[in-house]
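Here's a structure for you.
Missing here is one protein chain; the remaining ones are kept as they sit in the complex.
Right after this comes chain A.
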Amino acid sequence: MEGAADSGRAAALARLLHRDCTRLLQLYKERESFLSQHAPGGERLVTLALCPEALSTGEQVGHVRSALRRCMGLLECLIVREVEEMGEELEGEYESLRKTVRDRLGHLLHSTGALLEEGEGGCPPSPPLQCTEGQDEVDGSDSFAAKRWTYRVLLELIHWTDSASQTLHLFHSEKHGQQQQQLL
């Protein structure tokens, strides 16, 4: 029964995290008003291109988890940069939610990792994230470019937490169904 409970909790956490990430972007858009009107172009920051095809739900969960790990890296970079630039004096809703998202994402990664069997759904390890990656459009210290990048990171978060939520929900349903059958 634990498995079903754990997967249920993971699914719920993913759902909550998705909501938080949506709100985070909303706050960011309120601050940087230009983003509400025009969507920046560019590729996805996080892709599963390198991952093998996921056949089972478990493998899908693994893939999503890999993506989320990547997101986590990006979020960490984002926080570091913003703190670096702005200092720690700002303590608005955006800053506190940013921290919450990071913490919950960490919990989600941990709980999804516990659900999977070893090596299940894992993607090949990607090179360690350089925080300056993806920012070198013209000039690394370009504030505007940083803002656009931040926006993309936040979008990735939304996308992948949504994907995780759905996958984990499916996973949970399967797990739960299996356990019902076992009891019978």
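By definition in this document, contacts are C-beta pairs under 8 Å (C-beta built on N, C-alpha and C of every residue); 3 or more make two chains touch, one makes a residue touch a chain; residues count from 1.
Heads up, the rule we're going with is that contacts and distances are computed from a predicted model.
Selecting from "Leukemia inhibitory factor receptor-like", "Alkylglycerone-phosphate synthase", "Glucosidase 2 subunit beta" or "Protein YIPF", the unshown chain of this assembly corresponds to "Leukemia inhibitory factor receptor-like" (UniProt protein name). Considering the full assembly, A:E32 is the residue among A:D6, A:E32 or A:E174 that touches the omitted chain.
Here the missing chain is touched by one residue of A:D6, A:D142 or A:E174, and it is A:D142. Looking at chain A, the residues touching the absent chain are 31-35, 37-41, 84-87, 89-90, 137-139, 141-144, 147-148.
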